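Every protein chain except one is present and positioned as in the full complex.
The block that comes next holds chain A.
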Amino acid sequence: MNGGSAGRISPHLKQEQFLFVPYVTWKVLVRSSDCTSPQGARMRRVWTWLGWGSAIAALWVAALQADLSEAQRGVIQALPIWALVVFGCYSLSVVGYEIMFFPACPDEAEKLQKDIRVATAYLNKHGISVSK
């Protein structure tokens, strides 16, 4: 038995945790891919997200159980927040880029007005009312 620093839990509990989380993850992933009932099929997206979320959470928990230095442990602990911030920056960048290079078609309004004029002339000629 090693002494362990203040943040370590007992090796006995660590063993069970190692098995429990991956087992739950496996069950959820299998459930999500086996949606044969109408209710199950309706919830397929939720189960898939839960499955992947559980798998990543299990990896993170397992990483925290490993023998790490304080600096490494700090990095692992900060990973979820970091991932959230990265996703936020990515979202802003993508949306900002899409707004900046928004596909515009300035001549389409003129073409439409021209088509409206042609249509109006035809319709007036045949007695169909095109009121304003």
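Please note the rule applied: a residue touches a chain if its C-beta (ideal position, glycine included) is under 8 Å from a C-beta of that chain, and two chains touch if they have at least 3 such contacts; residues count from 1.
Here, contacts and distances are computed from a predicted model.
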{"item": "Candidate names \"Ribosome production factor 2 homolog\", \"Centromere protein N\", \"Transmembrane protein 107\" or \"Dolichol-phosphate mannosyltransferase subunit 1\"; UniProt protein name, chain not shown", "value": "\"Dolichol-phosphate mannosyltransferase subunit 1\""}
{"item": "Touch criterion as defined above, residue of A:75, A:89 or A:119 at the omitted chain", "value": "A:119"}
{"item": "Contacts of chain A with the absent chain, listed as residue ranges", "value": "42-46, 91, 94-95, 98-99, 102-106, 108-109, 112, 115-116, 119-120, 122-123, 126-132"}
